[in-house]
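All protein chains but one are shown in place.
For reference, chains read A, B and C in written order, and residue numbers begin at 1 within each chain.
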């Protein structure tokens, strides 16, 4: 069981479904990690010029995911007016990064893994948005 | 001249007014710094229970400002669908944190300074939002 | 399999054992997450004054772990003169935070979980330090 889930089982401070919330926090942290590693791999590519867009999108995606994981982990003072636009920004960042990684997935296994992390995170953010309407 | 402004004078990769962009990046970094220090000061208060809401709001504000400063500093791949909701989340986080700090400003000089950083950042985010419509 | 491990299987850019490296990156990200959630839980405690030290130590631990996870994920330009002191700082931050959480573990399940995350991360950082001598 992830630490996000374990922590949510030890105290409850919001009405959001703990499974949905924990799954989103996990997906956000995983996506930040995959993007950080994908940047490192992309920068080592023989044709780095063709990976510049991927690096740029991974940079934004990692930072937005990290901030969103932190804010959603603070369930006690949940404020929809901050969390919802943040999740919306995150959803788009993951979608853009996932689309770009998909274009390199046949050639680069690291982009294939990163695409999966982005798709899962995008989906998780959408589910948390739906659960917090 | 701030480093954000100096860097924007060395290369230009977006159509956004450099003065508006640099002022926003500076306000975001300043606000993240003020919130981080205000948390430290609040935690040392004799009546820490009365400062818990302020700590919570500063935590979110610092993280959202840091991520927004990073994303807006990457002007070359500016994507309104990520940047605009992020700036909206940041505007609200600054407003909430500024309001809470204002309530403590008469008693605590550190909250008065933090309120000023939040108000300036909120205003700067609104101006960047208006400039990027 | 974690994303850190999956990414390390898709490209190799350093001589460090992939299992040790992936385990450390996972432990660092988990610890940052547990500390972030523990801060939220501590701030909601009826006797928040008794949890202030725990909050302070979790704040430092989360930030140092997040930075260390990012730097160690960038294996291609591994620089021992940066990575080793960073891992040393992280080891101490985890030890201090784990010790403090241990003192609250009997009373607070969230501190018990956070202690485990800190202990595992401290151990993982020590193993990576040993593997990169």
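Quick note on the criterion: a residue touches a chain if its C-beta (ideal position, glycine included) is under 8 Å from a C-beta of that chain, and two chains touch if they have at least 3 such contacts.
Note that this is a predicted model, so its numbers are computed, not measured.
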- Residue, one of C:18, C:76 or C:105, that touches the chain absent here: C:76
- Item | Sole contact to the chain not displayed, among A:8, A:28 or A:59 | A:59
- May I ask you to list the residues on chain C that touch the chain which is not drawn? 53, 56-57, 59-60, 63-64, 66-67, 70-71, 74, 76-77, 79, 81-86, 88-89, 92-93, 96
- Query: In the complete complex, which positions of chain A touch the hidden chain?
  - Reply: 39-40, 43-44, 48-49, 52, 55-56, 59
- Residues of chain B (touch criterion as defined above) contacting the omitted chain: 2-4, 6-11, 13, 25, 29-30, 33-34, 36-41, 43-44, 66, 69-70, 73-76, 108-110, 112-114, 117
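Convention: only the chains that are shown with their structure count from here on.
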- Which chain, with its centre taken as the mean C-alpha position, is closest to the global C-alpha centre? A
- Just how far, in Å, is the C-alpha centre of chain B from the one of chain A? 22
- Query: Rounded to the nearest whole Å, what is the centre-to-centre distance of chain B and chain C, using the mean of the C-alpha atoms as each centre?
  - Reply: 27
- Message: Two-or-more-chain contact residues of chain B, please, as numbers and ranges.
- Response: 56, 59
